[in-house]
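With one protein chain held back, the other chains of the complex are shown just where they sit.
Labels run A and B following the written order; every chain starts at residue 1.
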Amino acid sequence: MSYEVALPILVPLFAGALSLLCWRSRWMQRVIAVAGTGALLAISIWLLMTVNREGYVIMQMGDWKAPFGISLVADLLGAIMVVLTGIIGFAVALYSLAVTGRGHENFGYYPLMHLLLAGVAGAFLTGDIFNLYVWFEVMLLASFALLTLGGERAQMEGAIKYVTLNLLSSVIFLTAVGLLYGMVGTLNMADIAYKLSLVEETAMIDVLAMMFMVSFGIKAGAFPLFFWLPASYHTPPVAVSALFAGLLTKVGVYALFRVFTLIFNQSPGYTHEILLWGAGLTMLSGVLGAAAHFEFRRILSFHIVSQIGYMIMGLALFTPLAVAGGVFYILHHIIVKTNLFLVSGIVNRLKGTYDLKKLGGVYKEHPWLSFLFLIPALSLAGVPPLSGFLAKLVIIRASIEAERYGITFVALLVGLLTLYSMTKIWAEVFWKAPPELGEGEKAPKVPPLARHQRWLLMLPATGLAACTVLIGIYGQLIYDLSVASAAQLLDPQAYIQAVLGVQP
Amino acid sequence: MVKPGTLILNVAAGLLMPLQLMFALFLLLRGHDEPGGGFIAGLVGAGAFALYQFAHGPAATRRLLHVDTRDLIGWGLFLAILSALPGWALGEPFLTAQFWKVPVIDVKVSTPLVFDIGVFLVVLGSVLTAVITLTELDQAEAERKERREEGRDKTWNR
Partner (left out) sequence: MEPLMAIAIGIAYATAIYMMLRRSIVKLVIGILLISNAANLLVFTAAGLKRGAPPLIPEGASAPIGDVADPLPQALVLTAIVIAFGVLTFSVVLIRRAYLIVKADDLDQMKDTDT
């Protein structure tokens, strides 16, 4: 019995419960936060190694046989995503030790963080479509509470939009699950895939596919459903936005990957064409939105949207190379985007503002921090030899091989515009001289940074930057992993067989 | 603002609350073999405390509970996860139900029961947290308003 497939869900839940029980002691909560996320990281690496060695790792919860019980299934994509969850969770937990105030800690910051991680890991590992809905909701409830932590006006406004649109997405998802159950009478994704391949009337399947696409599209922040994202991601405490930026939209992307490779692969000419157009428009609208802004975190939020486009593009092209590129892109993006948010938080902690116009001269004072920004920023734009270059290379090459030159052009253009945005931040925040204070203006007051706090802030950012560089250097390793994972994704028969045992 | 206490409500709450709590316990244990279970028991239990709160106010409810509502959630979650683990020790998947018979009094104990108790506590804790916090928020707001109005009265008199 391979317990490592359930442990990435149980460990954060357990840590969350313990953390909730110790809510009176800040010190205990902090210890549990670091230990819990560290354990999650270790277990997820163990899981990835097992999956890489043995193929699918499956556990039937409560010993109820598939397709009647809930199966937990880890394939390569799921395992990779869980490892990323572990990395991001650990980095953000360390970072939170330095930036989370007493008020937030008393309000339950750490238990909610563990709950969020459990929800994310659960969504990546479940093999049951209703269970996926449940994990989505666990994740959303935790994120709602984290988003409103502190209760400032901007947070309330952002939260209302976030809550409404994400709930709408959940309702569409639930409706689609209900209709799907009405059609095939099962909830196990492998069983659904098998039974849907026997259904002859494909019109209804396409309707369902569209409902899933809209629902996951909202969660992923795809065009034209992304408006909640830039309206809310820049409002919460920075550790929270880093966690959200890295993981939440990617759960939507993962769900798209899972559903549109395993279940709705009957008419790619129809569904995947729509996805491709969506991907192109997502990239463009995201990057253009970012170009118009002068607030650190708002620019980064818009870039989440534009980068989501690349991942969906990988899925939409639906060739082995393209899907591998999509997986590679997710892998690179989660690390880089979290890192950028962490750096924006450090800048804010040092200077007291996120406004590009009021910032300046950071390079002179903190050269190491500037370097830490430069690595993920250039990687995001796709400058060799960093991780973003390889990810973009694979996807663009796949699009040329598929002879979809339109999307190739869009992807290249968006890469260029990303570089423009990143250069803008670099020039405004790090390079230019600090702006002169106007009449009656005062520089925002920031409390002095203790030495251990400085370490806690810099360490996660440095670690993630190192990951980016390493992915660039050991690109072949990650590329092979992505190709293997794409091969698994494009072979639903193997998945069905692995989950259900013998062919029914 | 919720005003604690009319006479009828106070007396009724005193009589109804023990009944409701006993019914909650009954539902919790009955969920073992028959319709019932932790969630519904938690709701009925929370209903009992909510009624008490309407009669006597949030502060009295906190005193009556003795424990903080957040502790209830923590313990509930903890118990629910604990119930997943015995399967592991026996080499079966997580959450596999285990049944034991207590020899002398002939009662069956099982991990689903532990899970149900966990759910019961989580539901009780979270509903009460929400209800009590909302009432307290409301009361604080009303008190502020009252103070403001009192202040205005004084200036009028002057």
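Here, contacts are C-beta pairs under 8 Å (C-beta built on N, C-alpha and C of every residue); 3 or more make two chains touch, one makes a residue touch a chain.
All figures in this text were calculated on a predicted structure; none of them were measured in a lab.
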Residue among A:Ala231, A:Val287 or A:Leu390 touching the omitted chain: A:Ala231
Hey, which of A:Val177, A:Met213 or A:Ala411 is the one touching the hidden chain? A:Val177
Taking the full complex into account, find the residue in A:Val34, A:Ala145, A:Leu393 or A:Leu459 that is in contact with the omitted chain. A:Ala145
Among A:Ala42, A:Leu168 or A:Leu470, which one is in touch with the chain left out? A:Leu168
Which residue numbers on chain B touch the omitted chain? 39, 126-127, 130, 133-134, 137, 141
Note that chain A touches the absent chain at residues 130, 133-134, 137, 140-141, 144-145, 148, 151-154, 156-161, 163-164, 167-168, 171, 174-175, 177-179, 181-182, 185, 187, 230-232, 234-235, 289, 292-293, 298
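Note that in this section only the chains that are shown with their structure count from here on.
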When centres are defined as mean Cα positions, the distance from chain A to chain B in whole Å is 35
Of all residues in chain B, those that touch chain A in their complex: 70-71, 73-75, 77-78, 81, 84, 87-88, 91-97
Chain A residues touching chain B in their complex are 1, 3, 6, 10, 13-14, 16-18, 20-21, 23, 59-63, 108, 111
